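The complex appears here minus one protein chain, its other protein chains still in place.
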Amino acid sequence: MFCLQFYGNLAHSFGRTLCLDVDRCVSIYSLIEELLRSKGEPISVDELLITTADGKQVEHEATTCDLGEVRVLRLVRGG
Amino acid sequence: MASTQGQIWVLVDYSLCTGCRLCEIACSLKHEGVIWPAASRITVYEDYPGCPVPHYCVQCPDYPCVSACPTKALKVDQNTGAVLVDTSLCTLCSSCVQACPGRVPKVVKGKQYVLICDLCGGDPACVKECTRAGYNALRVIRKPQGTAIKHYAKPPEVVVMEVCSRVFG
Partner (left out) sequence: MGMVQTFGMWGRLLDVDLSSGKVAEMKVSPVTYRMFIGGRGLAAHILWRELGRRWREVDPLGPENILTVLTGPLTGYYPGIKLSISGKSPQSGGVVGSVVSSHVAYAIKACGYDGLVIRGASRDPVYIYVRDGDVEVRDASRLWGMRGVDLIKALRNELGRDAPSIYIGPAGENLVRTAAVMARWFHAAGYGGYGAVMGSKKLKAVVVEGSGPLPPVANKDEFVKLRYEVIDRVASRVTFRRWGTTSAIWRVGHDTSSEPVRNWQEEWHNKEEFNHVLIEWRYWAKNPWADWSCPLACMKVSKVGIGGVTYLSDGPDYEMGAYLGTNLGVFEVDKAIALSAMADDLGLCGIQTGNVMGLAVELFERGVLTREDVGYDLRWGDFEGLRRLMEDIAYRRGVGRVLAEGTYRAAVEIARMKGVDPGEVLKYAVQVKGVGIGAHGIRSRKDYPQPIAYAASVQGGDHTSVAGLPANSEESESWSAFLDSAVVCSFTSTDEDMMIRFTNAVTGWALTKEELYGVVGPRILTLQRVMLLLGGPDVRWDPRKHDDNPPRFYEPLPSGPYAGSFVPRDEVRKNLEEYYKQLGWDENGIPTEDTLKKLGLYDLADAVREIRRELGAG
């Protein structure tokens, strides 16, 4: 089980929590990018901040075998 | 003139310089242990938006500052080519500042000796920082032969005029 907690308007598209059955070690960032593309969301994973439950940025090499849950937020709010 | 064999030099590319001043911060952190831009041995001038000019000692082949020093406080590090200040001999008389084509040596309140880039003993902190940030405006190269490099030592306002008019007209 790999769960994603979506924050803000992302929760409007994906729901607050989305849990997926992942049977192998998948890159977390790639997984999220795929989710965004599948829903046709006008945002890419580069524009997001992915953190652990404690609010620490997730490393780019991390896979779904390293962490069971991540938070998905906007990286930039403003501009 | 002594051979520059093995000596290094910091080559600047003004078009890559973003004006971020991270070099000033890195230099002062390295030499003074605190963030102190005024005490940085490299100073970025920016009279026009988008045309920053980092200014620092370029180790003139004739080392006019060394000759001008009345107490022999300045000497050349033969390994790196950098000008070194003997802090016990410097009296802050500013003769080196006058002798330098670009007034590069700095007299800073709180420092008992003049500040001149020492090339960090061979591994310049400013270059590392600029590279770390991915700007790559400063690079370490072998010291070029000849006097052409003295142009970089000209007063910053002169360099600014030369460099910035091409970009901004």
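Note that the chains are named A and B in the order they appear, and that numbering of residues resets to 1 at the start of each chain.
Keep in mind that, in the parts below, contacts are C-beta pairs under 8 Å (C-beta built on N, C-alpha and C of every residue); 3 or more make two chains touch, one makes a residue touch a chain.
From a predicted model like this one, the values you see are computed outputs, not experimental measurements.
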item: Subunit B residues touching the omitted chain (full complex); value: 18-22, 25, 28-29, 32-39, 45-47, 49-51, 108-110, 129, 132-135, 167-169
item: Absent-chain interface as seen on subunit A, which is shown; value: 7-9, 12-13, 41-43, 46, 49, 51, 54-57, 73-74, 76-79
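To be clear about the criterion, only the chains that are shown with their structure count from here on.
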item: Between subunit A and subunit B, centroid-to-centroid distance (C-alpha), Å; value: 46
